[in-house]
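Missing here: one protein chain of the complex. Every other protein chain is in place.
Coming up: chain A.
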Amino acid sequence: MIHESLLHHDLLFKLLLIGDSGVGKTCVLFRFSDDTFNTTFISTIGIDFKIKTVELQGKKIKLQIWDTAGQERFHTITTSYYRGANGILLVYDITQPKTFDNISKWLRNINEHASEDVERMLIGNKCDMEDKRLISEERGKKVAEENGIKFFETSAKENINIELAFNTLAEDILNKQRPIEDNNVATGVNLQGGNQSSSGGPGSCCKL
């Protein structure tokens, strides 16, 4: 039970959730990993961690998802996770304009701390709260386009687009890695089955 046996072609992607505090990062993650929603999540201090395995293009992909605290204070702790991430989901709250205004700040953070080929995605969460919406979908789309990244509006509460967002991100990472993988098997994206002694901190990309 403890050692999950992995096929030779299983892959491990490290994903990171970032964004202002209270935008619903933890809720998005719980909806995706456990298919539950709870309005009463305690605030994330430092980082949290979940694993979910998905199947894409006939491959089993293990997603290791790191959920970060949003408040400025935690940035020195959380930015150290950027480096090893294959994908980053940047979340804002469509009912809180300030969380939208801060997108550029978060994108700068990604540029500074993440590896160059990291897949980025913008998420406008809480899209079930139409009556409290203060950021239109168009504005979200526009910012995403300007930065050349994909965009989804999601609702962790109503389970809208959550799985689609994660799967799309994972697929984009997969497609990006494929040519490398075909040319050179030893790039580190392939996992050796159940090799317990190797590790998987965010600093060590693609190992488990």
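Basically, a residue touches a chain if its C-beta (ideal position, glycine included) is under 8 Å from a C-beta of that chain, and two chains touch if they have at least 3 such contacts; residues count from 1.
Keep this in mind: contacts and distances are computed from a predicted model.
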item	value
Identity of the absent chain, which is to be given by its UniProt protein name, from "DNA replication complex GINS protein PSF3", "Rab-GAP TBC domain-containing protein", "3-methyl-2-oxobutanoate dehydrogenase (2-methylpropanoyl-transferring)" or "Eukaryotic translation initiation factor 3 subunit E"	"Rab-GAP TBC domain-containing protein"
Missing-chain contacts mapped onto chain A	2-4, 21-22, 38, 40-43, 45-49, 51, 64, 69, 71-77, 80, 97-98, 101, 132-134, 194, 196-197, 199-201, 203-204, 208
